[in-house]
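Below: one structure in structure tokens.
The complex is shown incomplete by one protein chain, all other protein chains being positioned as in the whole.
To keep things simple, chains are lettered A and B as they appear, and every chain counts its residues starting from 1.
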Amino acid sequence: MQHQLLIGYADRKTFLNRLSGSTKLLSFIGLSIIGMMTYDTRYLIGIMLFSLVIFHFSKIRYREISFVVSVIVGFSVLNLVMVYVFAPHYGVSIYGTEHLLLGSNQHYFNLTTEQLFYEFNLLLKYTFAVPLALIFLMTTNPSEFAASLNKIGLSYRVSYSVAIALRYIPDVQSDYRTISLAQQARGFEISKKAKFMTRVRGGIQILLPLIFSSLDRIEIISQAMELRRFGKGKHRSWYMAQKFKAADYLTLLVVAVLIVIGIALFHVNGGRFWNPFK
Amino acid sequence: MMTAPIISFKDFSFQYDSQTEPTLRHLNLDIYPGEKVLIAGPSGSGKSTLGRCLNGLIPQSYPGKMSGQVLINGQAIKTSTIFDLSMQVGTVLQDPDSQFVGLTVVEDMAFSLENDQQDQATMRTDTAKWAQTLELQDLLTHRPQELSGGQKQRVAMAGVLIDNSKILLFDEPLASLDPASGKASMALIDQLTHSEDLTVIIIEHRIEDVLQQPIDRLVVMQEGRIVANDQPEPILRQSLMAQLGLREPLYLSALLHAGIDLDNCDHLDQLSRLTVPNLTEKLQAWSADITLKAPIVHTEPLLTLTHLCFGYEPKHRIIDDLSLTLHRGEMISLVGQNGTGKSTLSNLITGFLTPQAGQLSFDGQNLAALSVKERADHIGYILQDPNQMLSKTLIFDEVAAGLVLRGLEPATIEKRVLATLKVCGLYEFRHWPISALSFGQKKRVTIAAILVLEPAMLILDEPTAGQDLQHYTEMMTFLTKINREQGMTIMLITHDMHLMLEYTDRTIVLGNGNVLMDDAPANVLTNDAIIEQASLAKTSLYTLAEQNQLNPTEFVAKFVQAEREAR
Partner (left out) sequence: MQNKQSNSIRTVVATGIGAAVIFVLMKFVAIPTGIPNTQVNVAIGFLALLGAIFGPVAAGLAVFIGHALNDFVTYGSPWWTWVIVDGLIGVAFGLAKNRLKIDSGVLGKGKLIWFNIYQIIVNFVGWVLLAPTGDIIIYHEPASKVYVQGVTTWLVDSISVAVIGTILLVLYARTRTQHGSLTKER
């Protein structure tokens, strides 16, 4: 269970595993930014298909991600319903036409093709980056992650804080479990029986050891790192860093082309939306 | 010695900003290149503080008042940075989890090289070299969560040795290692001292374990002063250790029991070379004089485990079909290799974990039906790491918390808390914030916080790790007392073979998910196969008995009886 926390990286021996972490990170960031900007349905579907194909090559099993997928589905449905409840005519106002499917235009809750189409676009936006993110997470060795951040221009200190976070999440998590049980054994209650403030207080008593031991940990780890000269120079080398190879340049080129297409579409559509109703 | 000292304290004093009194007082100490020095002393005597002066954390990270001077390789610590000093002094901290900053073993080893901006080729060669020396080759891609305590300790050493610094400082390297790993670590340190020309400083409470390898000098601290500073032999000969409240090696106590005059002995610090006139006759005479009392037998079952199974991952079982009965009034030790599942077993008993199969019953009651809190009313559990238990900021409040939640009268609470604090040697600190305590002191606070609840059974996970003899004895005497007088059942998880021998009546050896042996402690420690399998270690008493043609089991039992009577 513990090992599955940061959805499992494993060396599945595909070309995706061999790409440098920086390449994958840059591609992920680039594609997700352009995907967030555009509302061109064709483009989003294109990216989605592209990433699903890549996902297929990554040899990740559905079993490994089924939980995440169900959370995403739940999250998307909830948001789509909320959007509909709060603004059932939003699609009409965006696309400027109205094709009624259900109800009449007198009713607050009616259904138009425009609204459906808009919400379909939203769904695409919620989900298009997921395969890319999963590929990135599950094919990048966490050890290489910090080195990649440093390589794409983040300072090595910030990059190393990410490494520390990844290093200590399992420890903090198991600490939390143990502490919470030890405090419950002493008699601190957080069950629903208690009053709100009692519950909060109980909850805080459980949190305190976690928080204070984490603060202690900050002191000790800083000392340990300082004793081993972290922060001595302006730069730092990384044992796990990977050099760029031909495949990396090729990948970045492909991604750059995709991004340029996305930008070009802004001009073609005269804005962020592609409007099939006109 | 003609060479100049590599470390030199000259009338050095230090006072932490938050303290009203100095923690180190007028220290004068010279350590020469190539020496191996053991620093011992009661908890809170300033050993770790002295260590912090060597690696520059004082005054760089811990503000305070200094006077006098410390020179390391001729450099004054006042004017050097931690970075400068780190090239001279490599530090292995007490807590290997915090020292291990890399995501995997090999990254952690390379950490300081990365900071020195070495290229990858150099890092590969260096890590490979040290991995070989410390036998870490198979573990290079492992994450810290997958290593045992002993392995983490070796990684920490590798990460420091890779700098080629000539002085190594260890703060309690043995505290959480099983006896066999502890022995292996000490042997490794000794070997490196010679092969790499190191000067080694070890801060440790387990003096007997350190002395298994030759030590050049023993420095004893008390209340911030150096009270003894000599080769181990003269200090042992004068029984200074006992007078200063430190634990002597067991074989020495045995010699004293047998009425042997230490002045006539040679090589007192090394059992294998110990020469004493007429030793065998004297020991045999002493042994013949003592008749062993029949052990008390407990028969009323209290806690019964039947066919218990558990694994963090379904495929890999840590506890595998384990059945066991503990009786009311017993004093039990649970021992076994690092990572064998001792803590896991106590987590199953206390409800922190749920078994995948099997039953637990306490006093005829099925435990599965009880919540963590309800179980805790019967079974008090003191975790290995005190920081996981401390939830209040002041010592008094911490100990009182359980009673407050149980709704007792303030006056009763105060009485019981103060009484418990006295027993645990914390009375004088009662209004201190917990954050100002040393590790050993914190551990005692957590024990006090559970003891005050008076449960029917106690499980203590390594209660004496990092404790000095005085507090160790006080605590164990106290536990023995409540065991005898109140019939409280006590289970101690421990790596301390002496504690197991002297204070418990029954030893359960855990290994391969099951009970390897369940017998009187003295019998366990004479079974070579079990010792090997469970990473235990013989104490020096066995060696002494064997060297003198005595029956070790009997000799040890008699020794323990004599010690108990002397208390």
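Keep in mind that, in the parts below, contacts are C-beta pairs under 8 Å (C-beta built on N, C-alpha and C of every residue); 3 or more make two chains touch, one makes a residue touch a chain.
The model shown is predicted, which means the values in this text are computed figures rather than measured ones.
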Option touching the unshown chain, where A:9, A:50, A:90 or A:120 are the choices: A:90
Contact residue for the chain not shown (choose from A:116, A:164 or A:252): A:164
Options A:10, A:152 or A:204, residue touching the unrepresented chain: A:204
Absent chain, residues of chain A that touch it: 5-7, 32, 36-37, 39, 68-69, 71-72, 75, 82-83, 85-87, 90, 94, 122, 125, 127, 129-130, 132-134, 137, 157-158, 160-169, 171-173, 176, 190, 192, 196, 199-201, 203-204, 207-208, 210-212, 214-215, 217-219, 221-222, 225-226, 230-231, 272
Residues of chain B in contact with the chain not shown: 17-21, 60-61, 63, 81-83, 393-394, 428-436
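In this text, only the chains that are shown with their structure count from here on.
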Touching residues (chain side chain B, partner chain A) in the complex: 55, 57, 61, 82-83, 86, 91, 93, 95, 97-99, 101-104, 106-107, 110-120, 123, 127, 143-145, 159-160, 163, 312-313, 350-352, 371-373, 375-376, 381, 383, 387-392, 401-402, 405-406, 435, 449
Interfacial residue positions of chain A with respect to chain B in the complex: 1-3, 142-143, 163-164, 166-167, 170-171, 174-175, 178-179, 181-189, 205-206, 208-209, 212-213, 216-217, 220-233, 235-241
